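Note that one protein chain of the assembly has been removed; the remaining protein chains are unaltered in position.
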């Protein structure tokens, strides 16, 4: 089975999920809002959670893109693992809204932060599961041109990318702000050009692969 | 009429429908939620219904993918049947939200479960209608390479796939949980790699068809 | 400018708009719903309006598809007219929700039906405006193979398609049900295979055009 429609469907789900994040931004009721600027400022967690989730899903999209470029065709297990990844991605608008609503509350903030960290962790695990399936279990799905060393290296980096989210989830037991801060730091880290291993590998591969 | 935009439009509708499922996940109001974890746990039907609907639409997408791969071009009847299938898919977020809201209620749970089972049944019937149109009525739309035996086999398997949902719909008269449990079992069954006939046929076809 | 991304963007907007229609289907509050079946039955206008709008946007998508197939490239005016068409399509979920909410009310039903008819009329006018631009003003955008007679015929049929919606809009002054009934009749008419002129022309063109 070729990969074209996997790309199209995944792009669609990720595009909708990333755009739905903004649906939760607060529109205060004019009747009870004497100072709009003040009211919006108090709801800063909504904007902060939106920004981190948007960039995180965005980076997953970029890595998903790079992953599918290495693949020539997909099997049924790849499709189901991809579906699972998309399911985890679709949970992010929910966990984002939960964090936004509870981050500054006296009750529930730590649990909401744990859910948020866990949803990003699940998303990363979902992505890692596809990578491992393709790069280690069913390498015949690859388009070729990847040495075993390079494959092991990509997987090692993917595995390393799980730790920050595991720590963020655990850190929620200490402080919701700490947990959110770790997720923010990861998003900023990936946003700086040339730090994502996947895209670098991809650029390397580019030099060996025929165009197209 | 070629099939490229049918794929694009169908992928779009299914991607939006599958992502909208998550819009119904509950964000409890902090003011009336002393224990967030407890409140969310009580709303487990929302998460359970979300997971089953997500995987079910996902499998329909995979089968839709496999179906269109066999087709070379589409006629007006295929377009209208496909539109009908997409209409039934768009009803799933509604029936999912209904089930989620009523599954643990004393009133309405069985009716909601019947609606849920019926919406999955309609979706399967919509898919079967396209398959029968293409594999039995208008075989000239096929790309070729499928023997009458293989076509009959695919249709037989598709027909067999309707029964569990018919049973789930009827079982709602006995118990909403039983009805939901059958839908869950079907989703789990399809999620295990190598059990969907369509994709296996597709892989068989792959060996005979030219690439592309 | 080539037309590929016009297709992709238009498919996206139409796919989202058609799926959002289902967001307005009613999920009654369990606390105030002793009989779910009864409550849902009373809200039949939501389901009726959903079905008509879904099929109507679906037919516009099919015709849009057929139109773009005749075109080789697009100019800026085509892009802006297409954007206007998409704007009118995006109004349909709004006018559908309005009709669904007011059809059985004692106040506002006729106005809501007029808005609904007018939104379908606007959508058809937007489609006709692109057709006229391409088939009569800037025929150099066509891929070739269409005689002036065929172009005039397609435009004549498109123009004729505006009348039912104009009548439906005007009929709202008499009765909201009559107005809705006309829109329903048009949707059923187009849903029957082989009655849409566009697709027939398209199939004729198929015999003269090179594949691809």
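In order of appearance the chains are A, B and C, and numbering begins at 1 in each one.
As a convention for this text, a residue touches a chain if its C-beta (ideal position, glycine included) is under 8 Å from a C-beta of that chain, and two chains touch if they have at least 3 such contacts.
This structure is a prediction, so every number in the text was calculated from the model and none was measured.
Undergrad: Determine and list the chain C residues touching the chain excluded from the picture.
TA: That gives, for chain C, the contact residues 1, 5, 8-9, 11-13, 15-17, 20, 23, 75-77, 79-80, 83, 86-87, 90-91, 93-94, 97-98, 101-102, 105, 107-108, 111-112.
Undergrad: To test your reading of the contact rule: which positions on chain A touch the chain that is missing from view?
TA: 7-8, 11-12, 14-16, 18-23, 25, 27, 30, 33-37, 51, 54-55, 58, 61-62, 65-66, 69, 191, 193-194, 196, 199, 202-203, 206, 212
The rule is short, and it goes like this: only the chains that are shown with their structure count from here on.
Undergrad: Of the chains shown, whose Cα centre falls closest to the middle of all protein Cα atoms?
TA: Minimum centroid-to-centroid distance belongs to B.
Undergrad: How many Å are there between the centre of chain B and the centre of chain C, using C-alpha atoms for each centre?
TA: Using C-alpha averages as centres, the distance is 26 Å.
Undergrad: Rounded to a whole Å, what is the gap between the Cα centroids of chain A and chain C?
TA: 36
Undergrad: On chain B, where are the residues touching two or more other chains?
TA: Residue numbers touching two or more other chains: 8, 11-12, 15-16, 20, 23.
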